[in-house]
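Missing here is one protein chain; the remaining ones are kept as they sit in the complex.
As written, the chains take the letters A, B and C, and residue 1 is the first residue of each chain.
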Amino acid sequence: MSPFASWSGGFGAIFLSLVVLIAVLAPWLSPYDPLVNNFDAAGQLRRLAPPSAAHLLGTTYYGLDVLSQLIHGTRIVLIVGITCAVLIALIGTNIGLIAGYYGGRVDTVLMRATDLAFGVPFIPFAVVLVALLGPSLWNTIIAISFLMWRSTARVIRSQVLSLRERGFVKAARIAGASDMRILYVHIFPNVLPMALLYVSFDIAWAVLAEASISFLGFGDPHQTSWGQMLYLAYVSGSIRQAWWWTVPPGAALSLFVIAVFLVGREYERLANPRLR
Amino acid sequence: MAFWLYAARRAAHTAVTLVLLLVFMYVLFRLVPGDPTTIMLGTGELPFEAQQRLRELWGLDRPQWQQFVTYAGNLLTGDLGMSFYFRRPVIEIVWPMLLNTLVLMTPVVVISIVLGVVIGTWLGWRRGERIEEIGAILALIPRALPVFWIGIVLLALFAYELRWFPIGGMRQAFFFPETWYQELPFFDVARHLVLPVAAGVLTSMADPLMIQRTALIEVKHEDFMTHARARGLTERAQRRLARRTAFLPVLTYSAIMVGFAFGGQVLLEVVFNWPGIGRLMVNSVSQRDYPVAQATFFLMAAAVVTLNLLVDLAYGWLDPRIRQ
Amino acid sequence: MLALDDVSIIYAARSGPVQAVSGVTLHLPVGGSLGLVGESGCGKSTLALAALSLLPPEARLSSGAVRLEGQDLATLPEAKLRRLRWTRMAYVPQSAQNALVPVHSLRRQFRDTAAAHGMRSAAADERAAALFQRVELDPAILDRFPHELSGGMRQRAMIALALLFGPSLLVADEPTTGLDVIVQRQVIDLLRDLRTEDGLALLFISHDIGVVAELCSHVAVLYAGKVMESGATDRVFSLPNHPYTMGLQRAFPDIRHPERSIVSIAGHPPRLSAPPQGCPFAPRCPFAQPLCHNTVPSLVAGPDGRAVACHFAADAEALRDRARDPALWDAAA
Partner (left out) sequence: MSMAVSVTDARKTFVASRRLFGGGTTVHAVDGVSFTIAPGRVLGIAGESGSGKSTIANLLVGLELPTGGEIAVGGRPLGRKPDADFRRSVQMVFQDPFGSINPRFTVGDTVGEPLLIHRLGSPAERHARAVAALDEAELRPGEAFMDRYPHELSGGQRQRVAIARAIVLRPRLLVADEPVSMLDVSVRAGILRLLNRLVHESEMAMVFITHDLSIVASVCDELAVMYRGRFVEHGPVRDVLQRPVHPYTRALIAAVPVPDPTVAPTPLPAKLMSGGAPVAGGCRFAPRCSAAVAECETIDPVLEPAGPAHSVACIRHKEIAP
């Protein structure tokens, strides 16, 4: 294995640890309150101030400090990423396990539901649901998790289908093990590596989805997310001059997702030797 | 099994999914607090009598299943209702927008898959070389970029700063051709397409690329590739064989990709002010124009389901094993 | 026809280099038949791939030479090698299920192979139909896909494909493993016919000494990537000189003698990433002496065209007597 490949995984891990650290320390790290407008000495709103010593990344059209917003945005990223990934893994893995193990009618019903979930366009659905339920972080998380379990469910099911035919599952059944025991003691640990790989990618997709929903204007107005920063930059027409407002949240978002991918890739490399 | 039998089974499958989708939408849009009589008037301060008359007129007093049958029947026959906002039949508003969407989406999807497969094959074939490792990591990057952010950056750079391309929309209001090629009928639209297509391709190319690459690496280890080499097939023929087999997972993915493409499409249309159904949907949801929102949602979902069917059929055609 | 001279092959594994084959010398004359027998992981399949110059990228020929009709395959440019493949030497791999292209009909696979060597599709179709008759398959099967055929049919189609250009050498790697006995017998009979009637030289790899005994005039017994013993099949099997051959023979049941008890050889083959210092078989050998654990015996050619790698080859007769007693092997196990 080349050092380059493991180096990239290491980079991802370090970056992610940094994001967690920033999120935890956000109130102490951020120089200003991200939701309080800043005024200059003359009492004027500091509208679209370029980066300076006072505002390292400048201010927004509404006179808010970009750096502080960026720092607080890490919290949203982690809340959305982790909550969604856990929900998706719980739903997707269990649906996959149950459909694959029981087969027959149970499988048909659950796979039809999965087909349906694949048939629903994701972002439009999330937008409609959030609009109907009212924009809030929790509703965004529900909207994202409501459909995203589909890939996990399919992949886990196909793994279960092959595991089900393995001798150790039959041996457990012959010995009189209950379905629950076979599913969660025998099969589950064997699909766990794949489920974890999907968790890592789901974190990335969920964060991108939240950013997209916020960018379309359906985000939680009381939270500062990176997607929402871009939304406000766009609707206020500031994208032509205020690069300091548009580049940092977009770059942070991209770096976060890349870091998750790199760590996931490294994990996949360890789990699947063929990809080395 | 004969191909047509497989096709019939898949089609039946799709029909079921479509019906389920209608039920799903029916439930989803009834999550709206209140009923259409109150939404339509914003406040719901309509005299009780008048509300009751409207309910009867719209059949809201009938049992749920009857309402659903009417609803499904209307949608399937193209009767998408009246827009609250435009006060015109929804179909008249949605139809031209749908065409505009296809004008933007088709090149994005086609170019993404073609480029993804070509580059993915190239990378997979060169497995283990330094260029491949760097290429594989570089390919991850665009996948991680939010499409709307790419759009913003492209706009800021190439439209506002360099003024090479228009800042959005599909056609220019007052466009005066300066040279002969600018007089070509599609020139104006093509100019408007460049940036959104670039943004779309950049972000949706990565998945088919990575899938093709992974599949190709796996295929290279298969016994039949060793055997093909033993048979003295030329390097080109071997690569064609590998690409042909490795393409199957990409094909499966392309069904999912169409679903994602509509999501990306919504964002692209908003950023670039493209007059398609994605932007229409976002606007109608914001304006609480539910008949339009519902119609756009239905069209996108129906398109995804139909394309899923087409992909399934193509798969059955390309891989005889799947027909069983 | 085919000559392997002192061939050694090293795999680059994750844990480090693995010497899969070391110093193997084998000769297969024109029209001859040579069986390679041994347990799994003894280097049989690697040798087969080396004979065809088809080693995977992670394996390399670290010494020695593979010669086909006098030409050193390692020195040939890839283009020449490609033209040699299938026209002079063909290959029947272990699993026809995985070795046929799953998404192409058999006809397509015949045509693609033909096209690679400049034969037209029409000619390929004609030849394929004739070959299918030769292997007793209905030519209509040509339009089927591999997954639609039974294991025996697939293996015979595979052999027909190997005969497309009438090669003079056929390398068959466990072609009957996983087949039912009656189908296996059919494939063996077919291969024997090809050998005797068409004069095809056969390099046959198997873990089943019964199949090798039926099919090959000469045999080489491999263990841990080395030749333990080689020679004419009837001589080697009636008077084995190497303790491993003796054990292997005693481990094989003979259906004609149900009363005879079979034995196991204690222990398991050495890990090739860390081979033992002396004779590779010494840790499992019931006759091993201190000398065997320290010094590698060299393969010594005997008067009757046989070779054996054992320090005590001279005492073979006494060892054979002792090896007849199952208690000897049981005591070791």
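The rule is simple: a residue touches a chain if its C-beta (ideal position, glycine included) is under 8 Å from a C-beta of that chain, and two chains touch if they have at least 3 such contacts.
Please read all numbers here as calculations on a predicted model, not as lab measurements.
May I ask which residue of C:A129, C:A162 or C:I209 touches the chain that does not appear here?
Checking each option in C:A129, C:A162 or C:I209, the one touching the absent chain turns out to be C:I209.
Which listed residue (C:A65, C:A115, C:A251 or C:L299) would be found touching the missing chain in the intact complex?
Residue touching the chain left out of view: C:A251.
Among A:R47, A:R112, A:R173 or A:R240, exactly one should touch the missing chain; which is it?
If we include the chain that is not displayed, A:R173 is the one touching it.
For subunit A, which positions touch the chain that isn't shown here?
Residues 166-168, 170-178, 181, 186, 189-190 of subunit A touch the chain that is not shown.
Please identify, in ascending order, the residues of subunit C that touch the omitted chain?
Its contact residues with the unshown chain are 39-40, 136, 180-186, 188-189, 207-211, 213-214, 233-234, 237-238, 247-249, 251-256, 258-259, 261-265, 268, 333.
To be clear about the criterion, only the chains that are shown with their structure count from here on.
Counting only C-beta pairs in contact, which pair of chains has the most of them?
By contact count, the leading interface is A-B.
Distance between subunit A and subunit B based on Cα centroids, please, to the nearest Å.
Computed value for the inter-centroid distance: 21 Å.
Find the geometric centre of each of subunit A and subunit C from their Cα atoms only, then give the gap between the two centres in Å, rounded to an integer.
53
Would you tell me which residues of subunit A are touching subunit B in their complex?
2, 4-5, 8, 112, 115-116, 118-125, 127-129, 131-133, 151, 204, 208, 211-212, 215-218, 227, 230, 233-234, 239-240, 243, 246-247, 249-250, 253-255, 257-258, 261-262, 265, 274-275
Quick one: which bits of subunit B touch subunit C in the complex? Just the residue numbers, please.
The contact residues of subunit B facing subunit C are 128, 222-224, 226-234, 237, 241, 244-245, 248, 318-321.
For subunit B, which residues count as touching subunit A in their complex?
Within the complex, subunit B contacts subunit A at residues 13, 16-18, 20-21, 24, 28-29, 31-32, 130, 133-134, 137, 140-141, 143-149, 152-153, 155-156, 160-161, 214, 217-218, 221, 255-256, 259-260, 262-264, 266-267, 270-271, 278, 281-282, 285-286, 293, 296-297, 300-301, 304-305, 308.
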